[in-house]
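The complex is shown incomplete by one protein chain, all other protein chains being positioned as in the whole.
Letters A, B and C name the chains as they come in the text, with residue numbers starting at 1 for each one.
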Amino acid sequence: MSILLGDREYFKGIGKIPYEGPETDNPLAFRWYDENRVVGGKSMKEHLRFAIAYWHTFCGSGLDPFGGPTLFYPWDENSDAVARAKDKADAAFEFITKIGAPYYCFHDVDVVDYADDVRTNEKRLQTLTEYLAEKQKSSGVKLLWGTANLFSHHRYMNGASTNPDFQVVTHAGAQIKMALDATIALGGENYVFWGGREGYMTLLNTDMKREQEHFAQMLKMAVAYARKNGFKGKFFIEPKPCEPTKHQYDYDAATVIGFLRQHDLLDDFSLNLEVNHATLAGHTFQHELQVAADAGLLGSIDANRGDYQNGWDTDQFPNDLQEWTQAMLIILQANGLAGGGINFDAKRRRNSTDVADVFHAHIGGMDTVARALLIADKIRQNGEYDRIRQERYHSFDGGKGAEFEAGTLQLEDLFGLAADGGEPAMISGKQEYLENLINRFI
Amino acid sequence: MSILLGDREYFKGIGKIPYEGPETDNPLAFRWYDENRVVGGKSMKEHLRFAIAYWHTFCGSGLDPFGGPTLFYPWDENSDAVARAKDKADAAFEFITKIGAPYYCFHDVDVVDYADDVRTNEKRLQTLTEYLAEKQKSSGVKLLWGTANLFSHHRYMNGASTNPDFQVVTHAGAQIKMALDATIALGGENYVFWGGREGYMTLLNTDMKREQEHFAQMLKMAVAYARKNGFKGKFFIEPKPCEPTKHQYDYDAATVIGFLRQHDLLDDFSLNLEVNHATLAGHTFQHELQVAADAGLLGSIDANRGDYQNGWDTDQFPNDLQEWTQAMLIILQANGLAGGGINFDAKRRRNSTDVADVFHAHIGGMDTVARALLIADKIRQNGEYDRIRQERYHSFDGGKGAEFEAGTLQLEDLFGLAADGGEPAMISGKQEYLENLINRFI
Amino acid sequence: MSILLGDREYFKGIGKIPYEGPETDNPLAFRWYDENRVVGGKSMKEHLRFAIAYWHTFCGSGLDPFGGPTLFYPWDENSDAVARAKDKADAAFEFITKIGAPYYCFHDVDVVDYADDVRTNEKRLQTLTEYLAEKQKSSGVKLLWGTANLFSHHRYMNGASTNPDFQVVTHAGAQIKMALDATIALGGENYVFWGGREGYMTLLNTDMKREQEHFAQMLKMAVAYARKNGFKGKFFIEPKPCEPTKHQYDYDAATVIGFLRQHDLLDDFSLNLEVNHATLAGHTFQHELQVAADAGLLGSIDANRGDYQNGWDTDQFPNDLQEWTQAMLIILQANGLAGGGINFDAKRRRNSTDVADVFHAHIGGMDTVARALLIADKIRQNGEYDRIRQERYHSFDGGKGAEFEAGTLQLEDLFGLAADGGEPAMISGKQEYLENLINRFI
Partner (left out) sequence: MSILLGDREYFKGIGKIPYEGPETDNPLAFRWYDENRVVGGKSMKEHLRFAIAYWHTFCGSGLDPFGGPTLFYPWDENSDAVARAKDKADAAFEFITKIGAPYYCFHDVDVVDYADDVRTNEKRLQTLTEYLAEKQKSSGVKLLWGTANLFSHHRYMNGASTNPDFQVVTHAGAQIKMALDATIALGGENYVFWGGREGYMTLLNTDMKREQEHFAQMLKMAVAYARKNGFKGKFFIEPKPCEPTKHQYDYDAATVIGFLRQHDLLDDFSLNLEVNHATLAGHTFQHELQVAADAGLLGSIDANRGDYQNGWDTDQFPNDLQEWTQAMLIILQANGLAGGGINFDAKRRRNSTDVADVFHAHIGGMDTVARALLIADKIRQNGEYDRIRQERYHSFDGGKGAEFEAGTLQLEDLFGLAADGGEPAMISGKQEYLENLINRFI
């Protein structure tokens, strides 16, 4: 992939980020991510399918609940919304091609600022869609997924698809339609729903059942529309337990899977799992991956990390090798992500104000994930890790255990087997042994 | 209900707890729980169906992870297991009849200590079943539900129904069978599963999918056995996110409902919701009640409370009027608990070592719940609270909103309605207004 | 207090909020806050010294990390900063006099928008100070405390007084000086430090010791300047554990007290405790109050509440009667707040967009606190609550226990007393009894 510049260069002094290997002391080089290196029969690039998130990386202002913007972008200066959006697209493709990511992701309003008129917005997005299509073609960068931002505008303060006011629901629908149109036009491989306002601020004013039925209804309409218009990709739901609302309906993987099953949406949907959302929900990232994998719904990943001492979505860049090693083990066992990739839904800290910081942030994240892939592959090559887990259940692989699994025993049979078999031997769970085994390969 | 004593009186100096009304300063009287008072057409007794938990109230030792027993019971002194169990039953029925609860609940090993031989245990439990049946008959006290303790014995350290060793699974099955036999023989109205070891300590050694399938298998076998033996009651699953294991499969209401739906168990099961388990899972108690109610699965309640500064299951007695008022609103809207009752899965603090303390604890809990019922009833009589919530969704009660609900609109229709309808008005969620409205009645 | 309007009325249709008593169904009346009602020898007004927070109530935009403004104010429309600020002051005094609060509080930038030039800002604030002085005089409303906002401007992204760049520290000092000038000119009774950026985002780049010494240095300079200029009031530090930074130095009451003692600042400072900051730090509000009271440093309160399922500063209005009853007991035992008052550092929800909502929010908060005062007073009149706690320690009121307290025993003496005295009796902590006792008065 060669660098794609627009009219001007925005990230001056920084070129294409090269792979230089673990021994380099160049902070603007990859130490582990070597896109063409083959691991277990696939290139790193194919395994990881890294994507750059338009919103944090090109739109994030550094604003937080107690402070104003700290990040001021040269591509954000034109007073015309469409021209400004094109400048941003230029900057985006410059960054994406310099960092060497094969994919990007966006919300509608990341791509171009929306006005308060639906048809104006439609036109703006169409214009930018054409512009982005051109840039994709020139660079080879592809769209991993598109989505609609149904949480920032004040009209969504009480919900989008789950808003008690139907007129608001129509706006949610309109935005989804336009974002689907753009995604399809750009060859987007997937479409994501993250329902930041689809939940409640207080149960006191909420009919949760009715709101969730409305949400299911909207998902069905989106699928129908997209399929009708030729979209072959997956739909993803991204769980998050809370923030911005007190409680969001897409709380965690298990909740979303239950909802999809209830509303007969399992065929079209799978999950986009975010690390920080897992931990906010009281789970490890690995747990959420495993839940999704067990249901055959492991679709995509929003890579970042939270802060265990802070109770909000800090969306820091990934840097935890042990977490990612275990995550990669699960992903490899599941034969990879089904259709999705690894999108950096992560933002540099608001006080990381140097131009280079956004590169450091992504390089650190990409290297962490790539290194974890290499480690996980070695663990699987070694074989002991998978074997121990499998052998732990061998009593169900034959005999009465297998009959139990087949459903041919009755409770009275278990009684007899217990009474006659006597007290079982104690079998160690070997947790520390396994933890050491993992660390051996790091 | 008159007091039922055994050979000796265990709670000397304390008689039947009377209702004396809000103005009393007698700490051993009810101020709000007046069992025959009619509220919304039913007596308080019928609404609340209070149950006493055998384990905490008659077996709890005060032991914690850093300290030994502090509670020493006179009914715990006989060296013969069966005789000791009968003494305990005497104490239990003395307490239950003095406090005036219509129900009790137990695990198998609460009722009588188990040995390490299955058939011995069966005999012991049968003996005590007969003894308890006699006491039920004499007192009028009934069994709300029975259950098997599948978490305390060291054989369950790696799981019970989800243990990787089939021989352990047979023991789980044996205990369930015996506990079902006892529950059926005693006219128990329900049977509960709380899976304290049905989860994992580390994902590294766990095949979560296979373990959960084993769990579903066991539930099916239990239902089949019970139905065959004439049991007409409900089965409950009690969610809890963690503790004792790092992660339990029955994490919260949404997770359990998803599991029941996946394994086609919705007809026989509903939920037993515990306050402290809700808060450990990151939810309010009200949220869990509403999730269950929306699924038609609001079965029963384990009443207690947690400590928001402590991250474990403190199981304190309920005393939060605002929490219970909102809970009662949901229960009343759902037309009550389906088959279950309100069981005090709560323990006095380990330093509450006076004989009277266990009475104070239950009186405080019963009064809190009863008072909340009265408040919730007043709120519903007033009507404004229900009305505001209902009217909030009126745009779906007709016109295009109703068509949306009916599934007859397409995404393009929403687009058109949004574009033509323009920006919706901002409608207040009235949260503070509603919070004040609730507090007005407390 | 009569209503003070400016050129126009901003809260039309809402007049002076009257006290109507518990039975009223008027949502725009107080049910418990009756300012002249005498409780334990002081009027409610004197006990509670309610203050309105300029920032949330007149400046809060409803913006959150995932969404833009929802609250649009008619006083925010003038394009001239000073004229706009005067409009806001008019609105503020209209609200304050309608709600009937005797005090208000502000940050410098709440009162008037700051430009990027220090001397311009000084002039703006001086102009507004004169305007506010006039309004105070006309209305009788007083300034509980002033403060400088050292967290919102991007220059403070790495800290204010603790910034690694001295030039930023000078700006912090300049703002403090100007805010002190305004506070003194307005007869402000106290001055507050809340150090939202005085902490770290990562320890990796932080010299915590040096930063804290800088903070102490700034506090000393502020005290010296204020005393030189005639300020007789208290300085408060408001603890908060985190947010916006990962970790703030003024973590909780104990940490701040330790810091004040280390830097010899105990004479001039005491604490301003916020409910939501207590709970974010892992404490109850009552705990923080007690820690401060025990140190003789219970200065003032920022009244609000958090959400136990959300890990950020939700700053909701108080409505928990049980929490506030226990808080009031501690405040009454400490003979009240030393110099401070009860400031509503609380914001209506961002979807509470009706004009009346800000009244409902404050009425609910004021009524909750007032009602808690009445309950706490009744509990203290009853006397049993205080008596039980005092008697619990009677073994130290004389004999060897008193000698222990006096420091005249040695470890060997304790050994002898233990060996000879034998095993102590077990004495119940009576927790449930006491919890019931409190609830009896609610």
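Following the convention adopted for this analysis, a residue touches a chain if its C-beta (ideal position, glycine included) is under 8 Å from a C-beta of that chain, and two chains touch if they have at least 3 such contacts.
Remember, predicted model here, so these are calculated numbers, not experimental data.
**Q** Need the list of shown chains touched by the one chain that isn't shown.
**A** Checking the complete complex, the chain left out touches A, B, C.
**Q** Of the residues C:E77, C:E134 or C:E405, I need the one that contacts the missing chain.
**A** Once the missing chain is taken into account, the touching residue is C:E405.
**Q** One chain isn't shown here. Among A:G258, A:G364 or A:G401, which residue touches it?
**A** Looking across A:G258, A:G364 or A:G401, the contact with the absent chain belongs to A:G364.
**Q** With respect to the chain omitted from the figure, which of C:T24, C:S61 or C:T255 is a touching residue?
**A** C:T255
**Q** Of the residues C:H154, C:H277 or C:R349, which one touches the chain left out of the display?
**A** Touches the omitted chain: C:H154.
**Q** Going by the touch rule given at the top, which residues of chain A touch the chain that is not shown?
**A** Residue positions of chain A that touch the missing chain: 25, 27, 31, 70, 279, 282-284, 308-309, 317, 319-322, 348-349, 351-354, 356-357, 360-361, 363-364, 367-368, 426-433, 435-437, 439-440, 442.
**Q** Please output the residues of chain C touching the missing chain, sorted low to high.
**A** 116-119, 154-155, 157-158, 164-174, 176-178, 180, 201-210, 212-214, 217, 220-222, 224-225, 241-242, 247, 251, 254-255, 257-259, 261-262, 281-284, 286-287, 290-291, 294, 326, 330, 385, 388-390, 392-393, 395-396, 399-401, 404-405, 407, 409-415, 417-419, 421-427, 429-431, 434-435, 438
**Q** Considering the whole complex rather than only what is displayed, give the residues of chain B touching the chain that is not shown.
**A** 62-70, 151-154, 156-158, 196-197, 201-202, 242-244, 246-247, 280, 307, 309-313, 349-351, 353
Basically, only the chains that are shown with their structure count from here on.
**Q** Note whether the interface between chain A and chain C is symmetric in residue numbering, meaning over half of all numbers used appear on both sides, and answer same or different.
**A** Result for this pair: same.
**Q** Could you please state the distance in Å, as a whole number, between where the Cα atoms of chain A are centred and where those of chain C are centred?
**A** Taking the mean C-alpha position of each chain, the two centres sit 40 Å apart.
**Q** For chain A versus chain B, what separation do you get between their C-alpha means, in angstrom?
**A** From the centre of chain A to the centre of chain B is 37 Å.
**Q** Touching at least two other chains at once: which residues of chain B meet that condition?
**A** Within chain B, residues 282-284, 426-427, 429-431, 435 contact more than one other chain.
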